Each structure stands twice: as C-alpha cells, then as structure tokens.
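Missing here: one protein chain of the complex. Every other protein chain is in place.
Chain naming follows the written order as A, B and C, and within any one chain the residues start at number 1.
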Amino acid sequence: MFEKLKAEVCRANLDLVAEGLVIQTWGNASGVDRERGVMVIKPSGVPYDGMKPEHMVVVSLGDGGAVEGNLRPSSDTPTHLELYRAFRDIGGVVHTHSLYATAWAQARRKIPSYGTTQADYWFGDVPCTRLLTPREIKNDYEKNTGRVIMETFRKLNPLEHPAVLVASHGPFTWGRDVQEAVHNAAMLEFVARLAGETLRLAPKTRSMQRALLDKHFLRKHGPAAYYGQKSIPTL
Amino acid sequence: MFEKLKAEVCRANLDLVAEGLVIQTWGNASGVDRERGVMVIKPSGVPYDGMKPEHMVVVSLGDGGAVEGNLRPSSDTPTHLELYRAFRDIGGVVHTHSLYATAWAQARRKIPSYGTTQADYWFGDVPCTRLLTPREIKNDYEKNTGRVIMETFRKLNPLEHPAVLVASHGPFTWGRDVQEAVHNAAMLEFVARLAGETLRLAPKTRSMQRALLDKHFLRKHGPAAYYGQKSIPTL
Amino acid sequence: MFEKLKAEVCRANLDLVAEGLVIQTWGNASGVDRERGVMVIKPSGVPYDGMKPEHMVVVSLGDGGAVEGNLRPSSDTPTHLELYRAFRDIGGVVHTHSLYATAWAQARRKIPSYGTTQADYWFGDVPCTRLLTPREIKNDYEKNTGRVIMETFRKLNPLEHPAVLVASHGPFTWGRDVQEAVHNAAMLEFVARLAGETLRLAPKTRSMQRALLDKHFLRKHGPAAYYGQKSIPTL
Partner (left out) sequence: MFEKLKAEVCRANLDLVAEGLVIQTWGNASGVDRERGVMVIKPSGVPYDGMKPEHMVVVSLGDGGAVEGNLRPSSDTPTHLELYRAFRDIGGVVHTHSLYATAWAQARRKIPSYGTTQADYWFGDVPCTRLLTPREIKNDYEKNTGRVIMETFRKLNPLEHPAVLVASHGPFTWGRDVQEAVHNAAMLEFVARLAGETLRLAPKTRSMQRALLDKHFLRKHGPAAYYGQKSIPTL
C-alpha cells in the first residue's frame, strides 16, 4: 500500500543527494497521507545507492507505530511527526545537514532577510530555535526537537516561513508536499550562503525594508500574486 | 516574426543557466529590435527545461504592450524597457540573482576596482543604486527599479560600466546585444567574487591607481586599443 | 602475497583522489595486517594515474624494513608506523593536505565541536598537535610527527577522535580499516569547512552542550546506539 507516496518520498530522498544537500546518510525526507493517517519516511542509516520505494517505512501519524516496512524508520521520525501534527497544511518534511544552512544553525543565528532573493520564499527571517535543555536532550530528544520548533513558530505561519534552523544541529524545511519541501531545502541552502557572503562584505548590513519584503513575497504568494503564468503552460 | 531575435534571446536565457548564473527561475534576458520598436523577453516563471524560441514574448518598446506570444512576459519587463529607452546603444539586458554579485547588492556596496581583471571590462567601479522609497516600491515597482538605475547613471557611460547592482536586490547587466549582456553577467560574477576575496585578505584595500585603470580599459576599448587581433582570425 | 590488502590500499589511495581530498601526490593511505606484522602503503611521489595494487609497498610493522615491492614507500611511512604501534585497534591510516582541514592545521587550532554533524563522528574536538622542536624536525622528522600525535592523544581514545591535525602541516585520520580511514578523512574535511563557515558567521560561537554531544555520539557509537539498522539490510 501507499505505493505512490513511497515512490515520491524515495524520489525526494534521492533528489536531496543529487542536489548536494545530503552527504553520507545525514538527511531524510518524509511525506504524509492525512486521510489514511500515515507518514512515509526514509529508513535509518541506509545507503542511498540502491534505495528503492519498497524500502520506505510507513508509520502511524497518531502514535508513531510501524504500519508497514521491515526497516527501522529514520531516527528523526519523532521530529517529523511533531511537525505534521502541529502544521496542518504541510504535506512533506525534509531534514539535512547542508553546509551553509547548518553553519547558521551552529552559529545559533536566524538568517536575516537581506534581499529579494530570500523574500521570494520567506516572508522575513529564517528563524532559529533556542537550545534544548539537558533534560529535553536526555529524554525524548527527537520529539523535543519538534516541540522546540513549535515554540519558535508560536507567532509564525509555517507556510510563510517554510524552514527552521535547529540550534547546534541543522535545518528542517517543509512544503505542501515532499517535492516542495526538497525545493525549499535547496532554496534555503542558497539564501544561507548568500546571507553569509553578504555579512562578510558588510558586517552591519540591516534587514531589507518592510515595503520591499511585502512587495516581493506578495507578488509571488497570496491572492494578489502576479508572478508567473495564470495557468502553467505546456511547453 | 522576430524569429532570429527570439532564438537569440532563448539561447541567452539558457546560457545563463548553463553558466550557473541563474537558479530556479530567478533571472531573465532580453534583446531589442530598435528598428521595429520591440523587445523580446523570457516569459515569467516558466521552467528552463524545454524552453524554446516560440515561448519568448514580444512587447512594444513604446508602451510595453503585448505584440506577440501567449505567455505573460517576465515580471521585470518594465525595468528592461526603462533601460532600453535610456541607454540608446545597448541591444541586450540580463538580470540574475547570481551569488556573489547579489551579495554585493545586498550589502548595498559598489564593487571597487581593485585590479586589472575588472579594469578590462569596467572603467572603474560597478555602481550600486540607492534604496527605493516605500512609495516607489508600492506603485510601479519594476518601472521605478529602472528609474533608480537611470539616476545612478546620470554621470556614467553605460557602455563603460555595463552593469549595476540594485540595492537589496541583485545585478542587471547589458551589452551591444543579448550575448554580450550574458557575457558581462558572467564577468560581473567573477569580479564580484574576486573583490570579496580581496576584501577579506586585506579589508583596507584601496582602489587601483587611475593610470593602471586607464591603461587596461583603454588597451581593450576605444580607438587606441591594441589587445586582440586587428581582424578576428578564423581558427 | 598480501594481495587483498594491497588491493584495498590501492583502492583507498585512488578514492582519496576521487573524493577531492588529494591533489597532486599530496596524500597517502595505508592498511595493516597485524597477524603477519606488516603495513601496506602507497609508494612515494608516484602518479595516481595508472597506480595498481602491485605498486603498493609492504614494510615490517616491527622495524619498518622492506618486505615486498621495488618502490620506495611513502616518505610519511614512519608516521604511519608510529600510529599503528600506539593505536592498537586501528587498521588503516590516511594522510592528506585537503583544503579545509589543512587550513585549521596551519592556523594551529583544534576544531571545536559546534554541532551534531561533528558529534556523529567525533566525541568532541578534533585535536591539533603542538609544533615540533627544531631538533625533532632535523632528525627523524616523520617518526617524531608520529610521536607528537601520541603526545596529543595521551588522554584521548583514538576511536572516539579518529583524526588529528598536525600543526603547520595537515590532517591524519584512521579507522578500523583503510576504507573507514578514507571515510573519516572525507568527514573531517566536511566538518572543517562547516566549522570555518560557522566561525565566520559568529566568531564567538561556543562549543555545543555536553548533553547534546553525548546524545549524538552515543546514539551512533557504543552499546546503547540506536541509529541505523540492527543488521545491515540487503537493498
């Protein structure tokens, strides 16, 4: 069962490698089927070479229990589950240790919105979580990672800020489906690199003007969008 | 109609991707036919994969109205039109969000002329615009982007400075035709990277000497040029 | 004799080039056969192109004398021998001048543990040796390089810190066999680059919390590990 979602999730995990966002087995992508109440995710610590849809693991969105598959799910499964439970409109989640986004996470800094490149995808900063407490690390670490993300997003719309940096760790991204989550992971890596380079040229660079942020985000997103085609053309 | 120019503009847009200057759909190239009073430009938000000359959009250089093509032109069309109207000797315009040039634009800094590499293409700095006002952003944003570029070039010859950084946004380049505009976009990315690296090695680096700038720019450009061959050899 | 080990060591040396860790002839990998008391290592200053298992040199683990092979062993042979003698559980050693790890060695700084990426492989910092004295350089330089590494590891477990930076020189890595030593050389290069980028974003970044370091290292290593699969699946 769940053949289509397994194929999409497998494809997404391989795309992360092809995009240079995952080295070794440091990364995972998942997708959700909310009607049937399941999440499909990459198995833990398995090589990408030769990975196939049938290796994907199906777990219950409710209690996280195994539904299908012989392999252990990614060790980050509890974090993915927390994200799907809290962010009702998302359909895919991606976690990587991609170089530039992870450097910001290690620096424990949000990525400021320095220009229109970022404003096309993020309606402002890319937020960074607080550090977990020793107690949150010792017990239910992966679940608490999800909870500290929730805490960071109390006043943020996850579809207007489709990524978070987990302090001392790395980025999680999401989207309406798993392909969009992969796409946002690639965009995040680019804006993370761009913001770092900007900061080195002018360490005191301030965030972009509010009016410009509104203009760029809203010309691509929301009811007044005028970027792109009214219907996607068949080329 | 306009088959030759459409083919050139399509080719130029694909070259930007091949040169690594455009990721996703963040970029556009256009060419002009001044005799017939039209500009040919990439459609907005359309994937590069499978893009063909017939997808290019033809608009009037006069009022910007559609002349040919079923797709919406690039959302940056009004900026391109402003550039063609003000800079009478240019035949092609390119806009990208290429990494290093965009970082300088986000840092809101002109790129100083640190050495002969830049002096072979720019007769001095690569200028950066002022920020737009909230009013200029809210109404006619793309047209006002063109106007703030004009303001920056009041005392500059566009063919001696074939690029501009739009503050908090990214670079525009141009040339006698669209191929030259693409070439200048690639050169700009290289000098932007080189200048950033120079600045990190020696943050107080001063601009190159005027005599050296004159020597290098003028041995390649203008009536006393002695670089290259008198006539282009057939190899 | 030693055909299998020679093939593995030859393969490892070529993998270093393929991974971009070795340019020119700046690097070498070796493997050990402790039962037979020999080390197999790359010949000195020989081009990688056309390198075959039969070119590998076999030396005695005891006195370093030639056992098999017509070529001179790598000039770093005495360093490799010292490492095998002191670190009884390792089976492979790699030396490179890879860009980012070598920069830390030249900066004479240990790589702090800034996040979970590093904590998956290192149980803390990547240590850096002291400088050798002029006397240690003049006589038995390569052997003394091994000894200063031992000095650095007096209170460290080499399998929990599978790399060292030799000050003003470059990295050595090791593992249970030569393939693992190559893998650790690639991981080291990534964490060296990531740590440098982190430091530039926030020069005062502190090391990660002890609880998080324990969590990540120990979920992958040791008796309580829960990362990956209980048995390696056949995909």
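Convention: a contact is a pair of C-beta atoms (placed from the backbone, for glycine too) under 8 Å apart; a residue touches a chain by one contact, two chains touch by 3 or more.
Keep in mind that this is a model prediction, so the values were computed, not measured.
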- In the intact complex, which of the depicted chains does the undisplayed chain touch? B, C
- Which one touches the absent chain: C:11, C:200 or C:221? C:200
- Query: Which residue from C:132, C:178 or C:191 sits in contact with the chain not drawn here?
  - Reply: C:132
- Among the options C:99, C:156 or C:211, the absent chain makes contact with C:99
- Item | chain B residues touching the omitted chain (full complex) | 114-117, 120, 187, 190, 193-195, 197-198, 200-202, 205, 208-212, 215, 219, 226-230, 233, 235
- Touching the hidden chain in the full complex, which residues of chain C are there? Just list them. 23-24, 26, 43-47, 50-52, 55, 70-72, 75, 97, 99-100, 102-109, 131-132, 134, 137-138, 141, 168-170, 196, 199-200
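Assume only the chains that are shown with their structure count from here on.
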- Task: Assign the assembly's chain-to-chain touch graph to one of these shapes: line, ring, star, complete, other.
- Result: line
- Item | Innermost chain, taking as reference the mean of every protein Cα atom displayed | A
- Taking shared numbers over all numbers used, above half giving same and below half different, the chain A and chain B interface sides are different
- Task: Please state the rotation angle, between 0 and 180 degrees and to the nearest 5, that superposes the Cα atoms of chain A on chain C.
- Result: 90
- Message: Between chain B and chain C, what distance separates the C-alpha centroids? Give it in angstrom.
- Response: 47
- Note on the structure: Expressed in whole Å, how far the mean CA point of chain A lies from that of chain B is 33
- Query: Residues of chain A touching 2+ other chains?
  - Reply: 200
